[in-house]
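The other protein chains are all here in position, but one chain of the complex has been omitted.
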Amino acid sequence: MDVAIVGGSGYGGVELIRFLYHHPHVDQIKVVSHSKANERFSDIYPHMKDHVDLTMESMSVEAISQYVDVVFFATPANVSSKWMPELIKSGVKCIDLSGDFRLKDQEVYEEWYGYDAADAETLKEAVYGLTEENREAVKQAQLIANPGCYPTATLLGLMPAVHHKLIDLNSIIIDGKTGASGAGRSLSQNVHYSEMNENTKAYKLGAHKHIPEIEQWLSKTASEEVTVQFTPHIVPMTRGIMTTIYGNLSTDYSQQKMNDLYQDYYKNDPFVKVYTNNHYPQTKEVYGSNYCAIAVHVDERTNKLTVISVIDNLVKGASGQAIQNFNIMHGFDEKTGLELLPIFP
Amino acid sequence: MDVAIVGGSGYGGVELIRFLYHHPHVDQIKVVSHSKANERFSDIYPHMKDHVDLTMESMSVEAISQYVDVVFFATPANVSSKWMPELIKSGVKCIDLSGDFRLKDQEVYEEWYGYDAADAETLKEAVYGLTEENREAVKQAQLIANPGCYPTATLLGLMPAVHHKLIDLNSIIIDGKTGASGAGRSLSQNVHYSEMNENTKAYKLGAHKHIPEIEQWLSKTASEEVTVQFTPHIVPMTRGIMTTIYGNLSTDYSQQKMNDLYQDYYKNDPFVKVYTNNHYPQTKEVYGSNYCAIAVHVDERTNKLTVISVIDNLVKGASGQAIQNFNIMHGFDEKTGLELLPIFP
Amino acid sequence: MDVAIVGGSGYGGVELIRFLYHHPHVDQIKVVSHSKANERFSDIYPHMKDHVDLTMESMSVEAISQYVDVVFFATPANVSSKWMPELIKSGVKCIDLSGDFRLKDQEVYEEWYGYDAADAETLKEAVYGLTEENREAVKQAQLIANPGCYPTATLLGLMPAVHHKLIDLNSIIIDGKTGASGAGRSLSQNVHYSEMNENTKAYKLGAHKHIPEIEQWLSKTASEEVTVQFTPHIVPMTRGIMTTIYGNLSTDYSQQKMNDLYQDYYKNDPFVKVYTNNHYPQTKEVYGSNYCAIAVHVDERTNKLTVISVIDNLVKGASGQAIQNFNIMHGFDEKTGLELLPIFP
Partner (left out) sequence: MDVAIVGGSGYGGVELIRFLYHHPHVDQIKVVSHSKANERFSDIYPHMKDHVDLTMESMSVEAISQYVDVVFFATPANVSSKWMPELIKSGVKCIDLSGDFRLKDQEVYEEWYGYDAADAETLKEAVYGLTEENREAVKQAQLIANPGCYPTATLLGLMPAVHHKLIDLNSIIIDGKTGASGAGRSLSQNVHYSEMNENTKAYKLGAHKHIPEIEQWLSKTASEEVTVQFTPHIVPMTRGIMTTIYGNLSTDYSQQKMNDLYQDYYKNDPFVKVYTNNHYPQTKEVYGSNYCAIAVHVDERTNKLTVISVIDNLVKGASGQAIQNFNIMHGFDEKTGLELLPIFP
């Protein structure tokens, strides 16, 4: 099976390659990069020398649809929406790591992203690729809208409680902490080493693009309109996201019962680990791997639920989940090529 | 004026010395250390060579009360409570950076700290040293219970809204992020470099000793019982605390009005900075200094208030605030010796 | 094939397991730990939950030699030397990641390590496992003395120049920079987060145990006594070693010729990459992988050679090279189980 990665010169791209390089069902990998066309991949990522020594190409729907079976988009917002209609028509399967096809409501997209939304027809094709929640739809999909990093950690952390209506849906507060790699390879003052090292910052309070994505899935799940408070923070590390999620318990529920519920909920999901032994998962414990690790805390003094959920933002929060969806779309075991253990320490 | 620092071999101690060394009204500094008595201070802190070349002493109430005017305790819990009755009787002024005199209710102390509480009489003397809120009492005090790091950031972040009853008091959620230095100089797996670097962890969910301290002051301020949800996190940096504080707005209040309220509230407090220009303060922006920096976010979609409050945990969260109180107790300008600007970057 | 890891609760142990877990020729893994016997491995390494849920055992030569084919020692100095004679007699193969069998001269060991040397007979069996230089001997070995982290980076960086007598052997200066993980999981002030973060330190000047190891192999290679100057430094990162190696050129040799020589020297070594395009390898470029990356600089102004050599200290500098040797000892392709690409960024 041959694949192309559009936007392959960014961190999402190089991380896709780390996994696809050893994937038993992947043969050829093409890398498309607008800004780096005709450059050698190993010149911009010297650690890939001797492994991936290809020349990056510029985008051509014709070439891609002719030569590859699957296209991954690891592009900024407002790129994949341009190419997708034609690609979808060509019959090639597409997995979009950007946000262009995640929001079903075009107006909401335009309000939060500030770009024109994808065209309505193509948008209808898009299946939200939160694998654990949407496996059946992913199987049939031609176009996957791969979830954002914060929504992946948040929604996996919330789903058991939400499905069982254990929390007041409008009390949900999400406090996110991310490393720098989520900001990508493009330079910015925000992730300039001297100003990010030894520093913790909050950003985009109440204004982060992942808010409508979280709300859309929560609303769909709960069959009612849900609004959340979300504050992202950047902490001095490269990889990893933790979301600390708070909600008012809508019913009496013991720590033990909550643990059992969560453990049971994910018992068939190979990439979700639930800790019930008073251990709260740490971002380093999933470093470089496709796992999401979760623990819940029921506070009897306050009658609130706190959920700790961690992922590697570049793996389960981006490229790893994309490959998990790729596996499911093609009938492979979803773990194929993704079983690397976390690197610790 | 001569001072002694008990527990001076820890980070709180060395940080007190950094400021007291240049303090215009401080002459002699004695350092008392149980575990390091008779060692030279500059052997355990080589950067103090040529500056502070004294030998540490073991504790003697007699010697201390005879030779010094003020005693700072920078000790772990359950130390100062042992020495304080006798010291107080001797007439010496005491500033306790530990938690032993912060909680007025002995039972609450014993429940959260797991030690015997300080004796009731001495406890009555203790004045909670959150300077900006308690300046008048500090002026008269002989014994200061210097606040914890998280409570300092949290309470300064909340006071304007609480005093004006703008939030539902039982909706308060505090998400704290601290660097490693708060854990002190004692070795532990938790702050072992290889396991803290490139890692974010949550700890002591619903169980941190600073919870009753925050609740006590909030309850006193609001004249009603207040319960808070508090989740501390450790992020990979040495210094700095950010608390991200959430509350349900109990009334309609615009961003502009909230900004004005906060700015006005702190207009006479030299160490509190309120940002109202869409800038959210970062921990690095107070690094090494005694400032607390605050910004508020009013979210009209969710009707919630979010407050970002940052301090240097070792300065405004410990030694700096102790010296601020020391200044006030002695009638000095509260800024004396504390005006160092933050180090950036 | 069944294996045991003695000292499996340290970083060397958990890193062996990361690779052995997926190794196609490894079935059972036993973990022996003196200090953690009867504890569950996933309790001390929560990220291994659901993967490695075994109970650690105490050491028994009888049990080990009966049930396993190969024993890895990931122990501190002065442990493997005690158990080895009996194990070797039992016929089991042993790979020792500690320094106990690296130095052929017992007196030198005792001088630099401060312990009794291993017994002479067992010592004679030991083959120095610097794979690229000693592949033939490794093939036949029953006991491998797996090289230290600094010697691996240093010797691979030096061998082409030394074999071709291009530098004055007594001019060699090695400036090493390591992350914290080399110091292991045991707590120490040196790798206490607050004192290692944002800090660079030199240590053990002229006194590091790896000096005689480097000198022994250089002397053997050059057939003359070689003395080196070596200064290790600890820099604020978890993984990675860079050695910057200096030597006086003993002959005129252009940059181009030196590049060609190095590239040619390692052309059949799958884990050594030589950069000749003015790119100097960075420690992050081998993160988590078994690669050693090298570049050379010929300075015409000074007539000196500078070599930059980087490895992941826990992989090529310890566990990865151990598995590389394990593969060769058993006739497997040396890359088996080790082909993971570096994690970047």
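Going by the order they are written in, the chains are A, B and C; count residues from 1 in each one.
Everything that follows uses one rule, which is that contacts are C-beta pairs under 8 Å (C-beta built on N, C-alpha and C of every residue); 3 or more make two chains touch, one makes a residue touch a chain.
All values derive from a computational prediction rather than experimental measurement.
*Asks:* Would you list the chains present here that the left-out chain is in contact with?
*Replies:* Hidden chain, whole complex, touched shown chains: A, B, C.
*Asks:* Which of A:198, A:213 or A:334 touches the chain that is not shown?
*Replies:* Result: among the candidates, A:198 touches the missing chain.
*Asks:* Given that one chain is not shown, which residue among C:73, C:128 or C:246 touches it?
*Replies:* Result: among the candidates, C:246 touches the missing chain.
*Asks:* Which residue among C:52, C:308, C:322 or C:338 touches the omitted chain?
*Replies:* Answering carefully, the residue with contact to the hidden chain is C:308.
*Asks:* If the hidden chain were put back, which of C:228, C:274, C:292 or C:338 would touch it?
*Replies:* Once the missing chain is taken into account, the touching residue is C:228.
*Asks:* By the contact criterion defined above, which parts of chain C meet the unshown chain? Give residue numbers in ascending order.
*Replies:* So the residues of chain C touching the unseen chain are 173, 175, 177, 179, 194-195, 197-203, 205-206, 227-229, 231, 233, 235-240, 242, 244, 246, 280, 282-284, 287, 297, 299, 301-302, 304, 306, 308, 310, 345.
*Asks:* If the hidden chain were put back, which residues of chain B would touch it?
*Replies:* These residues touch the chain not displayed: 11, 14, 17-18, 21-22, 43, 45-51, 181, 185, 197-198, 238-239, 273, 275, 277, 279, 281, 284-288, 293, 339-345.
*Asks:* Of the residues in chain A, which ones touch the absent chain?
*Replies:* On the chain A side, contact with the omitted chain comes from 11, 179-181, 183, 185, 187-189, 191-194, 196-198, 236-238.
One rule holds in what follows: only the chains that are shown with their structure count from here on.
*Asks:* When you average C-alpha coordinates per chain, which one falls nearest the overall C-alpha average? Tell me, please.
*Replies:* A
*Asks:* Do the two copies chain A and chain B share over half of their interface residue numbers, or under half; same or different?
*Replies:* same
*Asks:* Specify the chain pair with the maximum number of C-beta contact pairs.
*Replies:* The largest set of C-beta contacts joins the chains A-B.
*Asks:* As a quick test, compute the distance in whole Å between the mean CA positions of chain A and chain B.
*Replies:* The answer is 39 Å.
*Asks:* Note the residues in chain C that touch 2 or more other chains, in rising order.
*Replies:* Within chain C, the residues that touch at least two other chains are 11, 181, 185, 197-198, 238.
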